[in-house]
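The complex appears here minus one protein chain, its other protein chains still in place.
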Amino acid sequence: MRVSETVRIIGKMKESKDTYTLEFKWDVPAVPGQFVMVWAPGVDEVPMSLSRVGKIKAITVKGVGEASNAIHGMQVGGYVRLRGPYGNGFDIKKGRKVLAVAGGVGAAALMPAIKETGCDTIIGARSAGEIVLDDVARKYSKNVWISTDDGSRGFHGNAVQLAKEKMSEKDYDLIIGCGPEVMLYYLHKACKENGVDCQLSLERLMKCGAGVCGCCMIDDKRVCKDGPVFSSEELDLLSDFGTRKRDECGRIVELR
Amino acid sequence: MRVSETVRIIGKMKESKDTYTLEFKWDVPAVPGQFVMVWAPGVDEVPMSLSRVGKIKAITVKGVGEASNAIHGMQVGGYVRLRGPYGNGFDIKKGRKVLAVAGGVGAAALMPAIKETGCDTIIGARSAGEIVLDDVARKYSKNVWISTDDGSRGFHGNAVQLAKEKMSEKDYDLIIGCGPEVMLYYLHKACKENGVDCQLSLERLMKCGAGVCGCCMIDDKRVCKDGPVFSSEELDLLSDFGTRKRDECGRIVELR
Amino acid sequence: MGRLEIAFGRLRLERPGMVASGIMDETGDSMVRMIRSGAGAVVTKSIGLAPRPGHKNPTFTEVEGGYVNAMGLPNPGIDLFAEEMAVAIRAGPVIGSVFGSNAKEFAELAAKMEDYGASAVELNLSCPHAEGYGAEIGSDPKNVRSIVSAVSSSVDVPVWAKLTPNTSSISELGRAAEDGGAEAVVAINTLKAIVISAELRKPVLSNRFGGLSGPAIKPVGIRAVYDLRGALSIPVVGVGGISDWRDAAEYILAGASAFQVGSAVGTKGPKVFGDINRGLEMFMSDHGYGSIAEMVGVARE
Partner (left out) sequence: MGRLEIAFGRLRLERPGMVASGIMDETGDSMVRMIRSGAGAVVTKSIGLAPRPGHKNPTFTEVEGGYVNAMGLPNPGIDLFAEEMAVAIRAGPVIGSVFGSNAKEFAELAAKMEDYGASAVELNLSCPHAEGYGAEIGSDPKNVRSIVSAVSSSVDVPVWAKLTPNTSSISELGRAAEDGGAEAVVAINTLKAIVISAELRKPVLSNRFGGLSGPAIKPVGIRAVYDLRGALSIPVVGVGGISDWRDAAEYILAGASAFQVGSAVGTKGPKVFGDINRGLEMFMSDHGYGSIAEMVGVARE
């Protein structure tokens, strides 16, 4: 198993003022919801969900700091070293009627599952300029709904509120979600209240990505290997979910 | 690739007063003509042809010295560590009408090919007591002819003389052979005289078996990896064939 | 007494396999999971005096036959680690691994681990990628001896020394540990290594240097154990590339009284412990070994 490869960037697309998609030909098996470790030489290495999982793969990166901005600096024709794909991914054969709920760049992790299932999609963000990948979702989903906190586009409110509405309107079997942990926390709650199953993709600090170092623990689960996608029942048992994470030293950091 | 395995001996058969067959369940791919390195713990490790190549494999060992006699001491239920299978094996798809010519325990190397092709077989030895595996050959070959130097059984003369007769009687496309090198040398000559293609399995001192150490060279070919089976055209170019080998130190030893 | 039970020095474990230091053992919950998965004990992540973030990513990469890592000894510091220990020791035996830059620091850390309820302390004298720590001090027999002896005289629990294979004679390091009062030595830590990206023209790890672990180093680890068993009278704990029962058996036959599993927790998951336990029991009953102790060092005879 060769799990790291240096690949050439064959496409770069601007998704919003601070988000870019990079594409590469990289013919390794991957399933929706998996992620890779992306090296920004001299800077850092960070986990990024695969926003495409076929023979051509992609990552969609929001510029928030050193590493992500270094990745934004990469150009078509240049090389990038990837490790992975890692993690379990979504178990989407289970659900028949699926709704994908994304917060911000969390949409990246959901795109391959949306493509595979053609499910309905909600993408939420603070304001219109931060909505990404809705154009891609629209190619595969019958319904793509947008929510913005400031009401600058689509539903005025957050993605969870919108998801609640849709859950009561339509008969979903499964919600898949990715976004900020507070959002996912309330999404999980909403799903339970509506009796709908869910699978949510979480984030933690990652170093090895391969289930070895133990830095990404959420309770006794490794987000990199046992996750990043956790089922509703698993989430029920995770006392850290929505409440605590660990910093680089392994110290507890309260989320709220 | 796991190329060494400790397997259990599931069968042991006496073939003659100094030759035994050991069988083991060992489900790795092997082709007729390949060999294994067989460890006699505390004693030595020696190359042995596979006399069966299916899921149940076998070696047929003539007791000639320390290692072979130690292998004879192995019992059903005991363990033996094998490395391999090594080498190229016979290319028997090529030939349509095949004759197998064995000298003594060289019959071992030919058995899987005889089984696969059902070809005619000659087994030669010094005397009747040294003929082995003719019973096995008889299960698969239409014709099994025996030759003995002393005339105690079958044709009175050596296997090459008998092979010459059969070559002129019948229309063989390919001779496959294994046995003492002098015999093979004359067999090769006879084949050329009769315009029949041949593939002969040679022996040299072996250490790694894997084509690394270079102790088994015949001219610039590794008997363990480029061989042990060589085609007629290859044999034409091997000046060491029938004339020289190397000892443990790599010194030249004249064969005649 | 179960067939897999072991006792050496003053320690008794129900199962002979432990989680190696640095592998899913930085938090209380993860340590509990490892013990529940079949580990006989868990060795904690190596803990120092102060919180330490470790090296910047990349800290890890796969290579043929294993991993190369330079985590850089990230840890929350010994004081905060009290909480993790409190959770872990309720599930089973915990060996406290510590690293320091001198004998005094090691002694202080070990004493705290003892207070937290550690069954033994393991001194990391062998990490190959943290400046001023690990192998940088553990490659010199004099240091090994003085550190082990300082710790031994300040705690009551057994003191283990984890040795580096990056030396011309691991036996010499082992003898220094024994002379200093170690109750066991642990071998091996990772091999000094570096990984370079051809296209990106740089060492991959931020620290440049790292340590090689996994199946690739198994024959090196087995040799270290074999050598140490011949040179010492204290028990040897084997670690390096163990990923199934056969690997574990080989280490034990070479002279290991117990073993640890690191990288295979990544490749096979925590269930690797249960699998090894079952396989070892079958092997033992097939070959007529009544206890692990009967197997120790048999291949040396």
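Note that the chains take the letters A, B and C in the order they are written out, and that residue 1 is the start of every chain.
Keep this in mind: a contact is a pair of C-beta atoms (placed from the backbone, for glycine too) under 8 Å apart; a residue touches a chain by one contact, two chains touch by 3 or more.
From a predicted model like this one, the values you see are computed outputs, not experimental measurements.
Within the entire complex, contacts from the absent chain reach the displayed chains B, C.
Across C:G28, C:P51, C:G66 or C:G134, the residue that sits in touch with the chain not pictured is C:G66. Checked against the full complex, the candidates B:W26, B:W39 or B:Y185 give a single residue touching the omitted chain, namely B:W39.
By the touch definition given at the top, chain C reaches the unshown chain through residues 63-66, 68, 135, 139, 164, 166-168, 191-199, 201-203, 208-210, 212, 215-220, 222-223, 226, 241, 246, 249-250, 253-254, 283, 287, 298-299, 301. Within the complete assembly, residues 1-4, 6, 37, 39, 41-42, 44-46, 79, 81, 83, 207-215, 217, 219-220, 222, 225, 246-251 of chain B touch the chain that is not shown.
Methods note: only the chains that are shown with their structure count from here on.
If you sketch which chains touch which, the pattern fits none of the simple shapes: not an open path, not a single ring, not a star, and not all-to-all.
Put simply, the C-alpha centre of chain A and that of chain C have 36 angstrom between them. Shown for chain A are the residues in touch with two or more other chains, of which there are none.
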